[in-house]
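One chain of protein is taken out of this complex; the other chains stay put.
This part shows subunit A:
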C-alpha cells in the first residue's frame, strides 16, 4: 500500500469550509500523513531535515492548497525553496524524490469555465500549474493532473459532499496503484472514469 503525504497549506484554514471538509474526510485514512504547513511553521521557519525525512517516508506527495492568485500560498513556495535542495531533490546526485508521484489538489473560487482562453482567467488550470509540474519533473517525479474543487463561492453542500468523497476515493485508488494509463488524457483527476461512475 502506497504511503501518501499531503502537504497542506492554508493561511486561514479555520475560515475555509471547503478545505475543512476535504481534509477532515481523509484525516483518518491509513498511510496518509496530513502535514499542515501553516500550523507546523507559523513563523515560516521550516525544519528542512524533518521535511526531507517525511518526503523520503512517502511514495505520493500531494500539494494541497487554495489557488491564490493562480499559485500557491507563500509558505508552500517557501517549502519548495527550502526543502527541494540541490543534489538532494535535483542535480547530479539529487535522487531522493525520484519516481515518486506528485500532484496538486487545489480549490478555486472561480469555476472551471472561467479557466480557459475564452474565460476571464485566459488560461487553463493546467497552464497555471506549469511551475509545479516542471518542479516535479526536475526532481524526477511523475506529475499527475490536479484534483480540483472549483467554484467554491457557489458550492452547495451536496456538491461539497461529492467532492470530499471523490477526494477520499482518489486516495484509495492511488494507494491501490493507480497508473498513468488510467488518466485517458484527462486534464483533471476529477475526470477519470473511476470517479465519474459514482
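Operating definition for what follows: a contact is a pair of C-beta atoms (placed from the backbone, for glycine too) under 8 Å apart; a residue touches a chain by one contact, two chains touch by 3 or more; residues count from 1.
The rule is short, and it goes like this: contacts and distances are computed from a predicted model.
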Chain not displayed: protein name in its UniProt record ("Tryptophan synthase beta chain", "DsbE family thiol:disulfide interchange protein", "Phosphate transport system permease protein PstA" or "Potassium transporter"): "Potassium transporter"
Can you say which of A:109, A:140 or A:168 touches the chain missing from this structure? A:109
Of A:11, A:94, A:119 or A:140, which residue touches the hidden chain? A:11
What does the interface between subunit A and the hidden chain look like in terms of residue numbers? 10-16, 38-39, 42-43, 66, 68, 73, 75, 109, 152-153
